[in-house]
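Excluded from the complex is one protein chain; the other protein chains are retained at their positions.
Presenting subunit A:
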Amino acid sequence: MMRADNLQKTFNPGTPVENHVLRGMSLTIETGQFVTVIGSNGAGKSTLLNAISGDIQPDSGRLFIDQQDVTRMGAWQRAKLVARVFQDPMAGTCEGLSIEENLALAWQRGEKRGLGLAVKKAQRELFRDKLATLKLGLENRLSDRMGLLSGGQRQAISLLMASLRPSRILLLDEHTAALDPKTAAFVLELTDQIVRDNKLTALMVTHSMRQALDHGDRTVMLHQGQVVLDVSGETRRQMQVADLLSMFEKTRGEVIDDDALLLG
């Protein structure tokens, strides 16, 4: 269970570029739920994700994961609870390290790291098996440098890394935005599979309303730093992209002019 309680965040306060991004953002995600998040640019999607992961600290409000108050914990302190896949394929992995070294880093997410060998034989076997499930032939390239892989391959490995260890919530930050449509479809399918198989609680930010409705079991729309729409269950199953649009316009009393939201 993840609960965000009235989060406020202003970037560059007191300057001409002051930006009040989160304006009382509240959101509760039950265990096992897969929530998709949409919203126009500047709605606060990424900021919400970064607040949950601990990359930024909210100015006020509280954040709970299960019953634990994590509001003031740094990103590395809550890594045991939070797994994530970044938008940029370069961001989620170390390109200078080998595939198995990257996996070894994720294998110990949130654990104490000592002087024991990082990649032991047993782990190498495990990594090989896990990589084989991706069906990308990467199981034979354990010692290859991450930088040699394509964006899609790297995102697939990022997903694998995020699911190597149990987490209380998985954050997906437009993780297919930088990929070509075919690869994006593959990574999305993989996402569904991994979330389902591991019964993960997940929060996926996406730019596409289609994706938001097709994946997961609940959709929330953010606007100006707040949740303005929250649909799930039968209502959501009946919903089309057009419905989502008109609901948004009704709620806000304005017309969407963000092409990115309409397309895709």
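Rule of thumb we're sticking to: contacts are C-beta pairs under 8 Å (C-beta built on N, C-alpha and C of every residue); 3 or more make two chains touch, one makes a residue touch a chain; residues count from 1.
Just so we're on the same page, contacts and distances are computed from a predicted model.
> What does the UniProt entry say the missing chain is called, choosing from "ABC transporter permease", "RNA polymerase sigma factor", "Putative inactive metalloprotease YmfF" or "Cysteine desulfurase"?
UniProt protein name of the non-displayed chain: "ABC transporter permease".
> Give the residue, chosen from A:79, A:205 or A:227, that touches the chain omitted from the document.
Once the missing chain is taken into account, the touching residue is A:79.
> For the chain not shown, which residue from A:1, A:97, A:177 or A:228 touches it across the whole complex?
Looking across A:1, A:97, A:177 or A:228, the contact with the absent chain belongs to A:97.
> Mind pulling the subunit A residues that touch the left-out chain?
Residue positions of subunit A that touch the missing chain: 53-55, 74-77, 79-80, 82, 84, 86, 91-97, 101, 104-106, 108-111, 113-119, 145.
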